[in-house]
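Missing here is one protein chain; the remaining ones are kept as they sit in the complex.
Labels for the chains are A and B, by order of writing; each one numbers its residues from 1.
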Amino acid sequence: MIYRENGQFKTSYRADQQIFPILQDRAFIALLLAFAFLAVPALASDYLFQAVLLPFVILSLAALGVNILVGYCGQISLGSGAFMAVGAYMAYSAFVRIDGMPLVAAMLIGGSCATLVGIAFGIPSLRVKGLYLAVATLAAQFFCDWVFLRVGWFTKHSSSGTVSVAHLEVLNWRVDTPTEKYLFCLAFLAVFGLMAKNLVRSSIGREWMAIRDMDVAAAVIGIRPMYAKLSAFAVSSFIIGVAGALWGFVYLGSWEPAAFSIDRSFQLLFMVIIGGLGSVMGSFFGAAFIVVLPIALDHFLSGLGALSGMHISTALVAHVQSMVFGGLIVWFLIVEPHGLAKLWSVGKQKLRIWPFPH
Amino acid sequence: MLNCINGVYQPQEGRITFRGQTFSHMNSRQVAEMGVARTFQNLALFKGMSVLDNLMSGRNLKIRSNLLLQALRIGPAEREEIRHREAVERIIDFLEIQAWRKTPVGQLPYGLQKRVDLGRALAMEPQVLLLDEPMAGMNVEEKQDMCRFILDVNDEFGTTIVLIEHDMGVVMDISDRVVVLDYGKKIGDGAPDEVRSNPEVIKAYLGTSH
Partner (left out) sequence: MAFFLETLLGGLMAGMLYSLVALGFVLIFKASGVFNFAQGAMVLFAALAMARFAEWFPAWTGITHPVFANVAAFLIAGGVMFAVAWIVERLVLRHLVNQEGATLLMATLGIAYFLEGLGQTLFGSDIYKIDVGMPKDPIFAFESWFQGGVLLNQEDLIAAGIAAVLVALLSLFFQKTGTGRALRAVADDHQAAQSIGIPLGRIWVIVWCVAGVVALVAGMIWGSKLGVQFSLATVALRALPVVILGGLTSVPGAIIGGLIIGVGEKLSEVYLGPFVGGGIEIWFAYVLALVFLLFRPQGLFGEKIIDRV
């Protein structure tokens, strides 16, 4: 009853093609953005920022990049961690080696380097797909793991293998407190999110989806598979690279290659599967889910332990988390392969015809 | 054979001649740019996209804006998108599929999917349209509809149509010229009446009495 399109007629193609054609959706998004930018900083505690909000924002961005490659273009990639690493380390190099390099520019440079690496490791996608492509991207992952560990140039020959950054500021605004960090990352997410949404609803997005659905037919109607696949790798790794730079600079402060290992790649892939392949909103849902789940599980298990008098070790919590993740992945793939995003849109569908059943 | 023309297969021997130019093998993009479009026997539609998106994907050849402009969706990119949307809407009107614009194609009945396949090929504004058994699996009414569309395409847009079809009634009724292949060999080529009375064609396709 509340969520109806009744009476909302579109008289121009422009109006029909906008991102949120339904008025109620536009209102909801406006409210959500206001809440995210204004209310959250005022209400959230430091712990909430550090443990939940900051990882959520940055990993959503990374998941968005992964979704473009895996969800929209159908190219399986297990090397996202490597792309994050490239973004982080190259942004670091730009930031510390060039005097007066602005923070945002350094991050974009990191992203651009990640783009180049992404295109290079995307070349196998022109020959193989599916599992074979997954193996090729794993090669990228392990190779980058090694490069950032052994090749001293990237870490400025630091003896401990870790690098760190400090004194982050944008146009004379310090990015120090959790609130400032959150807003900084949120700004990136908002801008990139909008651009990604624009891309997937334009002709390049249709090219990606065509390649995903049936690449031979796509070639016949004049789509160049090479351009489509490599552009997907390029855009995706750019976004993931910037997310990696944000992760290192803003969230971690100081990091080592292990922060971007294969576990990170799997984590991003899980976010995209659970959230919904081929959906911008799905990336956010998936990231939220994966960020919140360990915390929720932790509380649940300690509560359980307190109730039953058993001592639950942190190792056990980690194992149970593995089991829950694995189980959820399988469950989602069987029950709702299109993830949380599909559940959301089904829910909205039901809301449209509420209180009628169909 | 159609797959060779569209560059999906590479022929081992023989030549392809189009508008005075001869090729030993084709490149898919090149063929599309030369104005050759096709439909598929097994409906190679993009199942994950809506009808509108499927048709718009046929316009890809003609879209010029680059990645950055599309990401920002300002001025030229937006206008171009709308221009192509208008072209596609004309095709939607022509094929009478307005009601299913936003439906994912996977959910449509077979006959409608065939129409979307035709629409996607038409969206390329081709000079030659290769139709690979468009009537397969259709009942009489659906066949009549499809025939009407095919004839209209030929009339209104002036497109040359190459139709692969096994239904003799359809072939003889709507064709200007018929070519008959038997196990890969050409056994007939001419006006429908000529071909209909060709003894080899009769033996291979129409049947003789014993």
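Methods note: a contact is a pair of C-beta atoms (placed from the backbone, for glycine too) under 8 Å apart; a residue touches a chain by one contact, two chains touch by 3 or more.
Just so you know, these numbers come straight off a predicted model, no measurement behind them.
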{"item": "Touch criterion as defined above, residue of A:269, A:291 or A:340 at the omitted chain", "value": "A:269"}
{"item": "Per the touch definition above, residue among A:124, A:205, A:222 or A:241 touching the missing chain", "value": "A:124"}
{"item": "Sole residue of A:142, A:173 or A:354 that reaches the chain not shown, by the stated touch rule", "value": "A:142"}
{"item": "Residue numbers in subunit A that touch the chain omitted from display", "value": "74, 76, 123-124, 127-128, 130-132, 134-136, 138-139, 142-143, 145-146, 149-151, 216-217, 262, 266, 269, 273, 315-316, 318-330, 333-334, 337"}
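Following the convention adopted for this analysis, only the chains that are shown with their structure count from here on.
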{"item": "Between subunit A and subunit B, centroid-to-centroid distance (C-alpha), Å", "value": "40"}
{"item": "Subunit B residues within the subunit A interface of the complex", "value": "6-8, 28-29, 31-33, 37-38, 40, 44-49, 53, 56-61, 63, 65, 67, 70-73, 77-78, 81-82, 84-86, 89, 120-121, 124"}
{"item": "Contact set on subunit A toward subunit B in their complex", "value": "13-14, 17, 195-196, 198-199, 202-204, 206-207, 209-210, 212-214, 216-224, 231, 235, 278"}
